[in-house]
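All protein chains but one are shown in place.
== subunit A ==
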């Protein structure tokens, strides 16, 4: 037996002596799932957020509902589809808003401009960081990172007008010729 193999055995024996004994290691759960399980049990949703798991056995696909209790989007109910692939946490989760809403950082297809969902994502970030970021988007819509350019200009030029447009869009009216979904709960 070559040295490398005997060295391994020695190290293993030493570990066992230290009490780190292990049983079988037949893991069938993928690393992505293990990580999501851990992230979910550490999630702090507060009063303004709820999750829904259409299939509780599939924790990689779920829905997050945000109901802001302050700010311009107060009283709305926004639904996001979370789709996590097997390459998580190397890849960030994919997040998409189901409703068509008037928001400078969310486009009409529901794509979300949040730095940690894309260019600033790191494997050390967890789902909690993502939902905190999402919540923040409703408290502080950001005109300097526009995805819906009209909404961003509106916010920059006329905050009160923007606020009124947000309210009518949330009520299901059209703003600047575009019909938005009613999201008032």
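Basically, contacts are C-beta pairs under 8 Å (C-beta built on N, C-alpha and C of every residue); 3 or more make two chains touch, one makes a residue touch a chain; residues count from 1.
The rule is short, and it goes like this: contacts and distances are computed from a predicted model.
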- Note on the structure: Complex minus one chain; that chain's UniProt name from "N-acetylglucosamine-6-phosphate deacetylase", "Transfer RNA methyltransferase 82", "NEDD8-activating enzyme E1 catalytic subunit" or "Protein pelota homolog" is "NEDD8-activating enzyme E1 catalytic subunit"
- Query: Which of A:66, A:84, A:101 or A:147 sits in contact with the chain that's absent?
  - Reply: A:147
- Message: Just to verify: which one of A:57, A:70 or A:160 makes contact with the chain not shown?
- Response: A:57
- subunit A residues that touch the omitted chain in the full complex: 1-9, 11-12, 15, 20-31, 33-35, 37-38, 40-43, 45, 50-53, 56-59, 86-87, 89-92, 105, 107, 109, 111-113, 115, 118-119, 121-124, 145-147, 149, 152
